[in-house]
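Yeah, one chain of the complex is gone here, protein chain that is, but the others are all in their spots.
When the chains are written out, they are named A, B and C in that same order, and each has its own residue count from 1.
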Amino acid sequence: MRAELQPLTQALRTFATERDWAQFHSPKNLACALSVEAAELLEHFQWLTEEQSRALAGERKQAVAAEAADVLLYLLQLCDQLDIDLMAAAHLKLQANAEKYPVDKARGNSKKYTDL
Amino acid sequence: MRAELQPLTQALRTFATERDWAQFHSPKNLACALSVEAAELLEHFQWLTEEQSRALAGERKQAVAAEAADVLLYLLQLCDQLDIDLMAAAHLKLQANAEKYPVDKARGNSKKYTDL
Amino acid sequence: MRAELQPLTQALRTFATERDWAQFHSPKNLACALSVEAAELLEHFQWLTEEQSRALAGERKQAVAAEAADVLLYLLQLCDQLDIDLMAAAHLKLQANAEKYPVDKARGNSKKYTDL
Partner (left out) sequence: MRAELQPLTQALRTFATERDWAQFHSPKNLACALSVEAAELLEHFQWLTEEQSRALAGERKQAVAAEAADVLLYLLQLCDQLDIDLMAAAHLKLQANAEKYPVDKARGNSKKYTDL
């Protein structure tokens, strides 16, 4: 990772080391925490209509931003523990998606690539 | 968002626009997709011991990297739709965590801050 | 647990014992598996509108039924491992919900009880 994510990852590493949390931060546990945070984010949307979700504002938007941050922080720590280059993986994925979902087949279609 | 995440977000926006996927990408739906991808990542760890999870390598590590990428891609799209500055939120969160988990109380302790 | 869930729980216990899976079935791992299965169920709905979700039929409904079954099977195994009486807990919860969401305050309202 480079640029903005690398210093954040470094800050998280320092944070965990100062608290002697490496013992808890196995990739398995971080993967659990990541799922839990993603669900806390989802909780804000569970009873909203899609329209309401598009118009999120104020306190609830703030709360969603805080959960999004938690997701990122655990994701970075997980990748750091496993020595995964997240940005490289993201660019690879984007490229793979471009091949799996060619514009002409995928246009206006939410089907999984295996069903296109 | 700046630096490396901003161009990736822009690429995702173009990707979705070309496929006319804005209709599917409500924040609610993206929050669902984010949770689903986080769980697909977790699936790789569900039967592993923590020790095994620390030693992940080869194909399985590759697969985890691809799931981590999916998490990031949906997270960026969600923040983009809601006009959330993810990096700012992450730094705010890190600061808030430093206050909730003071080094002397949190050292070697995995308790939630409400139980410290 | 009584009646229909008890024999199912017993069948699951036999299934796991025959395969020597007790070693993998710690409550922590079963909780991971439960979350993973719940997300696989959610995956079927992530791009559907609520209306489409109400009209689910055919193969997709079959697939959702299979995921719902997986959720139940892991839930029963988790409760079995922890010696939790799931039906008793469910009835307790229903009673607690009746107190947290009194009809006059909760009518037509999706707010969490803490915000009512």
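Heads up, the rule we're going with is that a contact is a pair of C-beta atoms (placed from the backbone, for glycine too) under 8 Å apart; a residue touches a chain by one contact, two chains touch by 3 or more.
As the structure is a prediction and not an experimental result, all values here were calculated from the model.
Visitor: If the missing chain were put back, which residues of chain C would it touch?
Guide: Chain C touches the missing chain through residues 1-5, 8, 11-12, 15, 18-21, 23-24, 26-29, 31-32, 34-35, 37-39, 41-42, 44-45, 48-54, 56, 61, 64-66, 68-73, 75, 78-79, 81-82, 84-87, 89-94, 96-98, 101, 103, 106-110.
Visitor: Can you list, in ascending order, the chain A residues touching the missing chain?
Guide: 24, 29, 32-33, 35-36, 38-40, 42-43, 45-47
Visitor: May I ask you to list the residues on chain B that touch the chain which is not drawn?
Guide: These residues touch the chain not displayed: 32, 35, 39, 47, 49-50, 110.
Here is the rule we go by: only the chains that are shown with their structure count from here on.
Visitor: Check the residue numbers that chain A and chain B use where they touch, and answer same if over half are used by both copies, otherwise different.
Guide: Mostly same residues: over half of the interface numbers shared.
Visitor: Please state the rotation angle, between 0 and 180 degrees and to the nearest 5, that superposes the Cα atoms of chain B on chain C.
Guide: It works out to 180 degrees.
Visitor: So how far apart, in whole Å, are chain B and chain C when each is placed at the average of its C-alpha atoms?
Guide: 25
Visitor: Based only on mean CA positions, could you tell me how far chain A sits from chain B in angstrom?
Guide: Centre-to-centre distance between chain A and chain B: 2 Å.
Visitor: Send over the residues of chain A in touch with two or more other chains.
Guide: Expected reply: 32, 35, 39, 49-50, 110.
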